[in-house]
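For this view, one protein chain was removed and the others were kept in their places.
Think of it as A, B and C in the order they're written, each chain with its own count starting at 1.
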Amino acid sequence: MSTILGENSYGKSENRVVRIVREGPTHHIKDLTVSIALSGDMDEVHYSGSNAGVLPTDTAKNTVYAFAKEHGIDSAEQFGMRLARHFVTSQPVLRRARVQIEEHAWERVGTTGPTRHSFVRSGRETRVCRIGYDGADWEIVSGLQDLSALNSTDSEFRGYVKDAYTTLEETSDRILATEISARWRYRWSRDGEPAPDWDRAYERARTNILGAFAGTYSRSLQQTLYAMGSHVIERSGGEVDEIRLSLPNKHHFLVDLTPFGLTNDHEVYLAADRPYGLIEATVLRAGAPARIPADLLRPR
Amino acid sequence: MSTILGENSYGKSENRVVRIVREGPTHHIKDLTVSIALSGDMDEVHYSGSNAGVLPTDTAKNTVYAFAKEHGIDSAEQFGMRLARHFVTSQPVLRRARVQIEEHAWERVGTTGPTRHSFVRSGRETRVCRIGYDGADWEIVSGLQDLSALNSTDSEFRGYVKDAYTTLEETSDRILATEISARWRYRWSRDGEPAPDWDRAYERARTNILGAFAGTYSRSLQQTLYAMGSHVIERSGGEVDEIRLSLPNKHHFLVDLTPFGLTNDHEVYLAADRPYGLIEATVLRAGAPARIPADLLRPR
Amino acid sequence: MSTILGENSYGKSENRVVRIVREGPTHHIKDLTVSIALSGDMDEVHYSGSNAGVLPTDTAKNTVYAFAKEHGIDSAEQFGMRLARHFVTSQPVLRRARVQIEEHAWERVGTTGPTRHSFVRSGRETRVCRIGYDGADWEIVSGLQDLSALNSTDSEFRGYVKDAYTTLEETSDRILATEISARWRYRWSRDGEPAPDWDRAYERARTNILGAFAGTYSRSLQQTLYAMGSHVIERSGGEVDEIRLSLPNKHHFLVDLTPFGLTNDHEVYLAADRPYGLIEATVLRAGAPARIPADLLRPR
Partner (left out) sequence: MSTILGENSYGKSENRVVRIVREGPTHHIKDLTVSIALSGDMDEVHYSGSNAGVLPTDTAKNTVYAFAKEHGIDSAEQFGMRLARHFVTSQPVLRRARVQIEEHAWERVGTTGPTRHSFVRSGRETRVCRIGYDGADWEIVSGLQDLSALNSTDSEFRGYVKDAYTTLEETSDRILATEISARWRYRWSRDGEPAPDWDRAYERARTNILGAFAGTYSRSLQQTLYAMGSHVIERSGGEVDEIRLSLPNKHHFLVDLTPFGLTNDHEVYLAADRPYGLIEATVLRAGAPARIPADLLRPR
């Protein structure tokens, strides 16, 4: 055989599950998109098509809905861990499971009456996580996707390299706008050790990312990125070891209004779509390994 | 000539303009996508290609940015009116202008320091308006797009017609979820008459729509739609004459868990994408004309 | 009652149906997205929520699949007509039906063996139609969506109006690029009269649109639009009475390479996304009524 099978996985992607919990007239809602990817001893199904070791992806889907009932959904991370553990421990042929979840947030609509079962979709960013399990170690990567942020000043871009193709003029005052995609990896990896409070850890990371964005006088988007990443790690109470950020530089060009006899004193900008700058980097706790793949997160 | 020109317009669509106002350390932001469509005596450019009566669409774009500087952006409606008036009154060949605007909302990021120039994109729905002007009368249609709302109970669907192709079972308790698109037309149409406060009117309409959604025990999505529409008109202080709503019925199917020995007591739902029900209707103040085109709003 | 119900419809949108016909080892495929909108005496369901006159949208969905089996799918238009007739004639409360269909084209993958059951999705544009029926008259509007076309020369833009906001320079040679959306209305409206061959009529219209695009030396995109529309009507064998076109002007800007000591002789262009020009018009056979709504087609 001149070719061989390399890294592979299979599963069911984008299972849309909504879980309602009724507490008298007050309802609670969890709304997730769950994707399951399973790996193990899968040579045979690739080489001959034999499904003797294949648990159907349809079964993975059923398990998502059954577990939502049997165990409820506390956090996305805990729900994903429960699923990952199930697949790896219940089928000998399955050695590794990866569960990716997007959480769609809802907030309550204020009503005057006693019932509380009405919601509107909140926020614009999506909370995500990716759970990896191999029967021994866990890898919990949480994050957020597409959080648009903008500073209307306190950003400059100067002192850069000029070559024969450089026409950009330096600026000491620009809009800095981006759509933040971030993934951070928790140090926790073993059953028995105390695990983070996933919801609180998410809120803390989000707050630190936005705090660094708002609080940094930015000489470059790289500097802002590093500030975001180091804040998340340093203020995680030791829980986060690594973070990767992908920051498109959503250019806002100061419009030249002089043809119309007008002065544009940092007031009117054109928000451009493409091309965009793209700044991507990993920030690590000193001594921690780099495990988040560079290609995991991207602007859409 | 065996063919003739019918209704036509031309212009520049999706001009992305951001306007910053600095009030000491506190900045304010308006972020709009502005589309201009112009009509008038345009036979010649269609028949022969002569541009003698054509103001370039590039000029329409320039005007958007210049006006953002010269006049600022109060509300989307006022900015659109200023543009529409300019085109119709400054070029004899232009008889009608239509300005459509999407407003992208930002909210402040809390910081501890004195500066206030950091923002995150807020909410999920988009506020929109469409300004029509013919030199005499105004037609102001405002609205919102893609506001996701969900009731986890107080919705039923029973007592409907059954034919040979009906398999649906009646239900007295279901999730009712939709993505609300709405456009309402203001009665105001003439300079000199007192105009609404556009921002306050928008907030009031949005509140009334969500209030009707949350407050209606729903026997059908049509009933909920009519409640939304009539609330907006009746509680508009006489300002709104007409509203059109397009409500996809985002089906949430109760998952059958009996194969797994589990009872699903309105707890676990599958959120489906396609197909979806689609309920569309206009609600009118008694005696008011219907002017919002049925095809203006659609789910994407 | 201070508010009343205006125009309204309900139905099931985006039913995805694939129909396979086996002719020995040769298979044929039809792949449609079908949307049903029904209207009639629907006051009660809006005012009180009573579903006594409501055929469920779920039944509309079932009917699509059952009819694909019972009657097969010849053309999208014929399939849509069959569905529209069924709803209007089988339920007294339903007075009008509107069926919108998108057809997804597949072409065969060449194989060496005898079997012919492999396909790849072809083309980029989508063929669409919209069938209206009120129990007496038909309105058949067919069209295409998002057909990207580009001329690399034989387009100019000169002799236009200049005002205080005009900075655009005239050009005698530019790229003209657009994404064509078109809807044409057939004259045929009555059972008993000979109907067009829908597939052949579609191909003819598409050919005429592209022929006019390629064959017109363009002084304005309006001129090209009118050429497209008049060709479709005039070369339809009397079958088409009206056509509406929506043509975004997908700007391709000649890049200024002089800072790099290079001359750009209509060789290198930047393809821009937003803003874009938007040219929309209806072309009519002289004497024919205008019935295609202006808001029916739009760039996405």
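One rule holds for everything that comes next: a residue touches a chain if its C-beta (ideal position, glycine included) is under 8 Å from a C-beta of that chain, and two chains touch if they have at least 3 such contacts.
Keep in mind that what you see is a predicted model, and the values were worked out from it rather than measured.
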Could you tell me which of C:Arg121, C:Lys162 or C:Arg200 touches the chain that is not displayed?
C:Arg121
What residues on chain B make contact with the chain left out of this view?
164-165, 167, 259-260, 273-274
Mind listing the chain C residues that contact the chain we can't see here?
16-22, 27, 29, 31, 62, 65-66, 68-70, 106, 109, 111-113, 115, 117-124, 147-154, 175, 210-211, 213-215, 252, 255, 257, 259-260, 262, 264, 266-273
Where chain A meets the left-out chain, the residues are 1-16, 35, 37, 42, 45-59, 61-63, 66, 90-91, 93, 157-163, 165-168, 218-220, 222-223, 225-226, 229-230, 233-234, 242, 244, 248-249, 274-286, 290, 293-296, 299-300
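Note that in this section only the chains that are shown with their structure count from here on.
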Distance-wise, how many Å sit between the C-alpha centres of chain B and chain C, to the nearest whole number?
23
Chain A-chain B separation of Cα centroids, rounded to whole Å:
30
Residues touching two or more other chains, restricted to chain B: which are they?
16, 62, 66
